[in-house]
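Below is one structure, written out as C-alpha cells, with a few remarks after it.
Of the protein chains in this complex, all but one are displayed in their positions.
Residue numbering begins at 1 within each chain, and the chains themselves are lettered A and B in the order written.
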Amino acid sequence: MADTVVGANPDPHAAGEDPNRRDFIHIAATVAAVGAVGGLAWPFIDQMNPAGDTLALASVEFDLTKVETGQQVTIKWRGKPLFIRRRTGKEIAEAIKGDTADLRDKQTDESRHKPGKAEWLILVGTCTHLGCVPTFGGGDYGGWFCPCHGSVYDTSGRIRKGPAPKNLEVPEYTFLSDTKVKVG
Amino acid sequence: MSGHSNYEPKTGFERWLDVRLPIVRLAYDSVVDFPTPKNLNYWWTFGGILAFCLGIQIVTGVILAMHYVPHVDYAFASVERIMRDVNYGWLVRYMHANGASMFFVAVYVHIFRGLYYGSYKAPREVLWILGCVIYLLMMATAFMGYVLPWGQMSFHGAVVITNLFGALPVVGPSITTWLWGGFAVDDPTLNRFFSLHYLLPFMIAGVVILHIWALHVPGNNNPTGVNVKSKADTVPFHPYYTVKDGFAIAVFMLMFASFVFFNPNALGDAVNYVPANPLVTPAHIVPEWYFLPFYAILRAVPNKLAGVLGMFGAIAMLFVLPWLDTSKVRSMRYRPTAKLYFFIFVATCLVLGFCGGRLPDDHVIPKLTTFTLLDADLNSMVWLSRIAATYYFAYFLLILPILGLTETPLPQPESISEPVLSHSANAPAGAAASPEKRG
Partner (left out) sequence: MLRKGIALAALGLAIIATPAMAATTHAEPKDMHWSFEGPFGKFDQGQLQRGYKVYREVCSACHSMNLMSFRNLGQKGGPFYDEKYKNPNDNPYVKAIAKDYQVNDIDSETGDVVQRPGTSADKFPNPFPNEPAARASNGGALPPDLSDMAKARELGPRYIYSILTGYEDAGPNMTVPPGKHYNPYMPGDMGAFWKGSAATIPEGGFIAMPPPLVADKVTFDDGTKATLDQEAKDVVAFLVWASEPKMEERKSFGLAAMIYLLIFTGLLYVSYKRIWRNVSH
C-alpha cells in the first residue's frame, strides 16, 4: 500500500476528485446494504403467514344429510365456527320478506344462498361486531342473537338490530352434490 | 482514551434530548467519533462480524421459537414442520443452525487474534475476561440449542454432557438429577433447556455491551501492541472502520450463505435427523465441531473427574492468562520465539479438534499397530490427544510465564505511525517487515 499523503487528520473526501463519482460508490454501497436487509426481512415477515399444513386444512367438506330441517350444525372451519342451517319454509319466507325492510347492510336473501338452494344457509359464525359467536334462534327475528353486545340477525343472517355493522359473512363454498358441500 | 466528547447537537430536538438522555452522544462517541488505531488489520474485523452473528442468531432464534414446540413428542416434528411447511422456515432454521457454527468460527479467530497480539494484557484484562465469559455463555447456549431438535445426537449429547457433572464428588449425582428434573434426560430437561436457550443470548448481549464498554476505556489494541501516542495514530471509527468491518461482514456473509443455501447440513451430524431414542445410542457420538478440542481433552484422561476437570481447566486457562504471560511486549510480532510457540499452539488446538472427532482407539497413521503404552496403542487418537493436551496446558502454564522472562524481543516501534511511515517509505526498519502485516 504505497500511499503518498500522510496527514494527521486524513480526509476521505480529498480534493481533486469528481464529487459525483466519489459519492456514488458510497451511496450505492449503502443502498445495497439497505437492500440486503430488506431482502432478508421479507422471509422473516412471511414466516408468520399461514404455513403449508395450516393452508391444507383451509377447506372442509361437509355431508348435509346430517342436518334436519329447522336445525343448525356448527363445524369448525379455519379455526372459526361455521353455521350450516337448514331453514324451514317459514324461515325462508320471513327472510324474503326482510328484503324490503330498512337494512343496515343491504342484501337480498337470494344473494345469500346458492341458486335453488334456499333451504341451505351457510355462514361464518362470528358476529361482525367483535367476533363473538351468536346463538341460534335468538333475537326478535328468529335468526341469531349475539350475547356479547346484543346484535340481532334475521333468518338470512342479516344484521337487524344492535352494534354490528355487517351481515354474517357468507364463505366461499360449492355444492359438490345435492348432499355435499365444500367450504373454502 | 476519549476523555471529552466532540458531539455537537445540531437540531433543537437533539439539544433537548441531549440534556435529558444523551443517547445520541453516546452513540456518536462510541461508533462515530471513537478514535481507533489506524493500523488495525483484517483480524480486527471479527469483533464486528461477531456482533453480526449474535444479531442473526437472536433474530432467527426468536422466529424459530414462534414455531417450535418444546415437548419430547413434538419437538422433532415441529422442527421438521418448520423445514417443510412454514414459509421460508428452511431458510430461518438453516441460518440458525449454520449461524451457530459461523459464530464459533468468528469467535475462535477473534480469540486467537487476541492471543497473538497480546490483547489480554494490561490494561485490558477485564475486557479479556468479559470476552471469556461471553465464550462460556456461547458454549452453554450452543449446547442447549443443539438439544432442542430432539434428534439422536441432541438427546445423547445432552446425556453425555449432563453426566459430566456427575463426576463431581459428593454433590455430583444430585446436580445431574437437578439438571434433568428427573431420572434421565426427558421432557423437563428439554423444557428448561429451551427456556435457558432463549434467555442466554440476551445475557450474551448484555455482556457484549460490557465488553465494548471495557474496550472503549483503554481503546483498541493494535497489531504493533504499542499504545496510541497521538491523534496521528488514530482515525475516527466512522467511516473508516464501519466500511472496513462492513466489507469484512459481507465477505463473511458470502461464506455463511454458501453453507446455508448449498451445503446446509455439512457441519451437522446426519444422525440428528433420526428422532431421539433413549434406548439406542448412536454408534459414534460426537459433539458439534466447535466442542471437539475440549471433547478430546475430556477423553484423553482415563479418570472421569480428572477428565472433566481437564476440560473445564482448558477454558479456565483463558481466564487467568493475563497473569500467566509475563512478557511486557504485547504483540508477538516482536516476539519471534513466542510466535513460534503460538503457531504450534494453534496447530495443537486443530489436532485436538481432529482427535475429538475420531474414536479414541482409531489409528493416527492408518493400519499401523505399534505397541501398547499404559492403556492404549501409541498410534491412537487417545495418545495424540494426550500429547496435544499436554502442550495445550504447557503453553499457558510453562511456556508463556517462562518465555516472558527469558526471551529477547525485537525492538518495538516508537509509535503506531512510525512503522507505518517507514513502511510506506520503503525503509525496512525491523518490525515493518513482519510478514503478517496486512491492510
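FYI, a residue touches a chain if its C-beta (ideal position, glycine included) is under 8 Å from a C-beta of that chain, and two chains touch if they have at least 3 such contacts.
In this text the structure is predicted, and so the values were computed from the model without any measurement.
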Checklist entry - Which residue from B:Asp18, B:Asp33, B:Glu80 or B:Glu407 sits in contact with the chain not drawn here? => result B:Glu80
Checklist outcome for this item: From B:Leu210, B:Val271 or B:Ala306, the answer for touching the chain not displayed is B:Val271
Checklist entry - Looking at the whole complex, which of A:Ala29, A:Cys132, A:Cys148 or A:Val170 touches the chain that is not displayed? => result A:Ala29
Item to check | Residue among B:Val260, B:Val364 or B:Met381 touching the omitted chain | outcome: B:Val260
Item to check | Residue numbers in subunit A that touch the chain omitted from display | outcome: 1, 3, 5-7, 10-12, 14, 22, 25-26, 28-29, 32-33, 35-36, 39, 52-53, 55-59, 61, 66, 75
Checklist outcome for this item: Residue list for subunit B contacting the dropped chain reads 38-39, 77, 80, 83-84, 90-91, 94, 235, 239-240, 243-244, 246-247, 250-251, 253-254, 257-258, 260-262, 264-265, 270-271, 273-275, 279-281, 283, 359, 361, 417, 420-421, 424, 439
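What we mean here is this: only the chains that are shown with their structure count from here on.
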Checklist entry - Taking each chain's centre as the mean position of its Cα atoms, how many Å separate subunit A from subunit B? => result 48
Checklist outcome for this item: Listed in rising order, subunit A residues that touch subunit B in their complex are 1-3, 6, 8-10, 12, 26, 29, 33, 43-44, 46-49, 51-54
Checklist outcome for this item: Note: in the complex, subunit B contacts subunit A through residues 38, 59-60, 63, 66-67, 81, 84-89, 91-92, 231-232, 235, 239-240, 243, 246, 417, 420-421, 424, 426
